[in-house]
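For reference, the structure discussed in these notes is given below.
One protein chain is absent from this view; the other protein chains keep their places.
Showing subunit A:
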Amino acid sequence: MASLTASSLSFSSVSCSFKPNQVSNLRKASLSFSGKGFPSHRMPALRFRVACAAKPETVNKVVEIVKKQLALPEDRDVNGESKFATLGADSLDTVEIVMGLEEEFGISVEEESAQSITTVQEAADMIEKLLEKK
């Protein structure tokens, strides 16, 4: 997991507080690297879209819950970019997934937010945002 400090990034108009080794406070819009424009030898392990990505542990937990809800085989590739709809989740599955996330992380998700998440990454980001508010 890459840890980014303020000195190695420049961004504009972002108000955030930095906790060491945590990037999840950053506003999504102001920080997105596709990873392709970045020569990999300059920044280690920056392969994925940073965009204040949730911790991998969070993403992995979401993946686990999604796989369980949709009864997907263990070896099926599900990652941050996976869309629920593409994995075969209908609205009832999505709501069940959100319930599973609420139970796992001890959070409470508003109905409107629950229906608006469409990818694993969005779910993970939402979880981290809610965890912070606690």
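Note that a contact is a pair of C-beta atoms (placed from the backbone, for glycine too) under 8 Å apart; a residue touches a chain by one contact, two chains touch by 3 or more; residues count from 1.
Note that contacts and distances are computed from a predicted model.
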{"item": "Choices \"Autophagy protein 5\", \"holo-[acyl-carrier-protein] synthase\", \"Transcription initiation factor TFIID subunit like\" or \"Glycine cleavage system H protein\" - which one is the UniProt name of the chain not shown", "value": "\"holo-[acyl-carrier-protein] synthase\""}
{"item": "Identified contact with the non-displayed chain, of A:A53, A:L87 or A:L130", "value": "A:L87"}
{"item": "Sites on subunit A contacted by the missing partner chain, in the whole complex", "value": "68-69, 76, 82, 86-88, 90-92, 95-96, 99-100, 102, 111-112, 115-116"}
